[in-house]
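Here it is, the structure in full.
All protein chains of the complex are present and in place, except for one that has been dropped.
In order of appearance the chains are A, B and C, and numbering begins at 1 in each one.
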Amino acid sequence: MILRLGFSELYVTDLEKSRHFYVDTLGFIEVKQVGKSLYLRAIEEFDEYSLILTEHSYAALANFGLRVSTPEYLLELKEWHDKQGIPNEYVEDGFHPGLGACLKVAEPNGHPVVFYHSMKQIEIRGENGKLPHPMRNLHTIKGIPPLKIDHMNLRVTNVDKALEYWQALGFSISEYVQDTNEKFAAWTRRATTTHDVALVKAPQAALHHVAYIVEGVPGVIRTADLLADAGYRQSINYGPGRHGATNAFFLYIRDPDGHRIEIYAQDYHRDLDYEPIEWTKEEYTNHGRLWWGSECPESFYETTPLNKEWIKEKVER
Amino acid sequence: MILRLGFSELYVTDLEKSRHFYVDTLGFIEVKQVGKSLYLRAIEEFDEYSLILTEHSYAALANFGLRVSTPEYLLELKEWHDKQGIPNEYVEDGFHPGLGACLKVAEPNGHPVVFYHSMKQIEIRGENGKLPHPMRNLHTIKGIPPLKIDHMNLRVTNVDKALEYWQALGFSISEYVQDTNEKFAAWTRRATTTHDVALVKAPQAALHHVAYIVEGVPGVIRTADLLADAGYRQSINYGPGRHGATNAFFLYIRDPDGHRIEIYAQDYHRDLDYEPIEWTKEEYTNHGRLWWGSECPESFYETTPLNKEWIKEKVER
Amino acid sequence: MILRLGFSELYVTDLEKSRHFYVDTLGFIEVKQVGKSLYLRAIEEFDEYSLILTEHSYAALANFGLRVSTPEYLLELKEWHDKQGIPNEYVEDGFHPGLGACLKVAEPNGHPVVFYHSMKQIEIRGENGKLPHPMRNLHTIKGIPPLKIDHMNLRVTNVDKALEYWQALGFSISEYVQDTNEKFAAWTRRATTTHDVALVKAPQAALHHVAYIVEGVPGVIRTADLLADAGYRQSINYGPGRHGATNAFFLYIRDPDGHRIEIYAQDYHRDLDYEPIEWTKEEYTNHGRLWWGSECPESFYETTPLNKEWIKEKVER
Partner (left out) sequence: MILRLGFSELYVTDLEKSRHFYVDTLGFIEVKQVGKSLYLRAIEEFDEYSLILTEHSYAALANFGLRVSTPEYLLELKEWHDKQGIPNEYVEDGFHPGLGACLKVAEPNGHPVVFYHSMKQIEIRGENGKLPHPMRNLHTIKGIPPLKIDHMNLRVTNVDKALEYWQALGFSISEYVQDTNEKFAAWTRRATTTHDVALVKAPQAALHHVAYIVEGVPGVIRTADLLADAGYRQSINYGPGRHGATNAFFLYIRDPDGHRIEIYAQDYHRDLDYEPIEWTKEEYTNHGRLWWGSECPESFYETTPLNKEWIKEKVER
């Protein structure tokens, strides 16, 4: 089965600018640079990285990864996608450094998904063998810091159709917004949090944001202070405020390429088999998107385009 | 000398609505009701009350009080105001219950100021004599709670002229905004915080807000959560965000009569004799009013009118 | 499969004293009283209750419940326990009000376990249909408040032997302490947090504590303030401090019967299939039990006895 969201790769146009934003300012741990890719981790993660920034000719969501419970399940997934006629490609050698075999899939809306089982784990013990856990190094930490990747918010042209795919994969809806004839949005997950993957209706498929959890309300506000003090006031896109759906306290920020990161805290846990929470479109407009806070700026509707080269020949078939 | 801001009285049009807002929701301690006046205190105050809500035919700033160091200084102040020809009235008996002698003054812009020395103090020990301090009763506290009154933000038609009065009284400017030919705003104080009384240019004299300190960033955000959950989402007027001037983290809320309360945290302390910090108008517009956060809504410029009956005959002379 | 810890029932000797401690002071939501049982819930729980306090002739851990993914899995569990010769009893009608069918088991150390699938869920919408989520009522909340049940810490006479049972049920070890010839302690889980069930060696099987998550460091410290202010200073048993194992920030408190509750924050999430973290006994003694904080008092080793009447005839066979 699928376990959770594991990582995302973003195409950026200037690696140094991105490093200054993510590492020097926000406090992501810089794991390594390989070629034009920077591998970053949040401080409570055991996977070697959860964010890859790759310098490219255009800014885009390159791909994102979902961890599955066994290597065998990857093969089951391949078979299932083949049967469905969904473009996919099984890669033995590890598509990213430290990643084991993976299945690259062009999700029906074109989202570049990577299923994988094995990811290099960090050393639990430090150099002297005496400091277990990644969380035992507060004195070396700067920035917010981000604690853990939380979810991807994807724009899709038809939420009900997208849900057919994601529910077939075992994703459970925690909350959704029902418009007259179709769903406007759905938060779906394999972890017990409110979502690993959110699906929201838009004119075209795109990435709206990647979210990272921080330490509660103070962590969210600290992000805004850090950005403003470091000269990134324009990078604060929207918030802080509280969402109705998911209950999360949020701040949306944008990196030098305009990729949106949600700085996220305080959503809830709920078993996957419980009935989703329904919002009518009207309720969602009134209270669900925003429980309290300022209205969002127009720029909040701008999105990150998808990888144009993603198993291209197959998608175009 | 003048020590600090001590209290404010607001005219409200429906005492029960005000009680529900201030006491039941925000967590002000209800001290007593005398006639149509409700006396409230924040939880770290030793004075019996710092907020008086009085039901009246119109909403207004009724008056606000500044504590002075000795009874004798009140008489000095009377003499000085008389010399300056500033309308004033010395009241022996206590203008408010629990207040000692006071000097009522119509500040040159018409602001209704009360100077006083003696205010009834709360019992430091509880009923059983065993619990000293007002802060020893967290189990009885609800709401945010507010900790302490902080400052008054007054609108005046001419800041330089208003400063002549306030500086003559010994108020020290912590920060100010210099426009081409005049000051646009000044934060002045007798306490070592950034301000007891802020003066901001506007078409007419009015109260912009009364501020209360809460416990840091979480206290400010908790206020918004409390208001939204209790059905007062419309009462959240502006914020949360960070001011440049004063460094404070803020949320502006409005009570059922539209009186604006600033929920305030994290300004700094600085000795009264140091040089004020200057902002040009341009700097203030760019960074000073708002270090980061959403732009303020139009309604943020609405104000509370002043007491129309304040030592009226003298003001009209 | 087993999903997570769901509830515990504690025998208490004076229901009113317990109510004053858990409801009036700590802020558990009182759901209902049925006979001599009080049903309580933490504020971010969707299950109707997670704590049952039942007045009884002696204080004890009456039982605790683990939720399973399907009704069918309950039957599989029955079959498996029967095969293993582990005393158990399938109850159709709901052992607790609101609970569906369940399997009562005397775990090999005698711990009174209840496996169940169905538990009554709270109304997501309030009376007026307008307020979704249990978290939308901060204005009605008092106390800490506790957010969610987290784990049971069980004393067992032989950890390795206990692990045979718990691992057979699919529990994954997140961390463990290796003594010379045996494990001293193991934190095991079905959720992705560090543990649902901790197993620690002791002279006899008993309950050490039930843990509830609160909102970060401030929530933990607020608990101590609340207890001290409400006259329960003696109920603060140990802490605050930080554990090495699990990384959690903790405070241990004891209810009027001496049942120990851990007020818990900031452990981490990790997939169930990763290698556990090993501590040697020496490391654990030096850094693992306590990363920093005061040494624990002798009373920290006192425990809650187990239900003496738990499917008694079978246990005694």
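Just so it is clear, contacts are C-beta pairs under 8 Å (C-beta built on N, C-alpha and C of every residue); 3 or more make two chains touch, one makes a residue touch a chain.
Since the structure is predicted, the reported quantities are computational estimates derived from the model, not experimental observations.
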| item | value |
| --- | --- |
| Contacting the left-out chain in the complete assembly, out of B:Pro97, B:Gly216 or B:Gly258 | B:Gly216 |
| Chain not shown: contacting residue from C:Leu15, C:Val91 or C:Ile221 | C:Ile221 |
| Of B:Gln33, B:Gln84 or B:Gln121, the residue in touch with the unshown chain | B:Gln121 |
| Subunit B residues touching the omitted chain (full complex) | 3-4, 44, 46, 67, 69, 121, 124, 130, 132-133, 135-136, 148, 191-192, 215-216, 244, 247, 266, 268-271, 273-275, 277, 279, 283, 287, 291 |
| Contact footprint on subunit A, counting only the chain that is left out | 24-25, 131, 136-140, 142, 218, 222, 225-226, 229-230 |
| Touching residues (missing chain, whole complex) on subunit C | 216-218, 221, 224-225, 227-228, 233, 236, 238, 240, 242, 249, 291-294, 297 |
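The definition used in the following text is that only the chains that are shown with their structure count from here on.
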| item | value |
| --- | --- |
| Label of the chain whose CA centroid is most distant from the centroid of subunit C | B |
| Distance from subunit C to subunit A - Cα centre to Cα centre, in angstrom | 32 |
| Inter-centroid spacing, subunit C versus subunit B (mean Cα positions, whole Å) | 48 |
| Contacts with two or more other chains, residues of subunit B listed in rising order | 218, 225 |
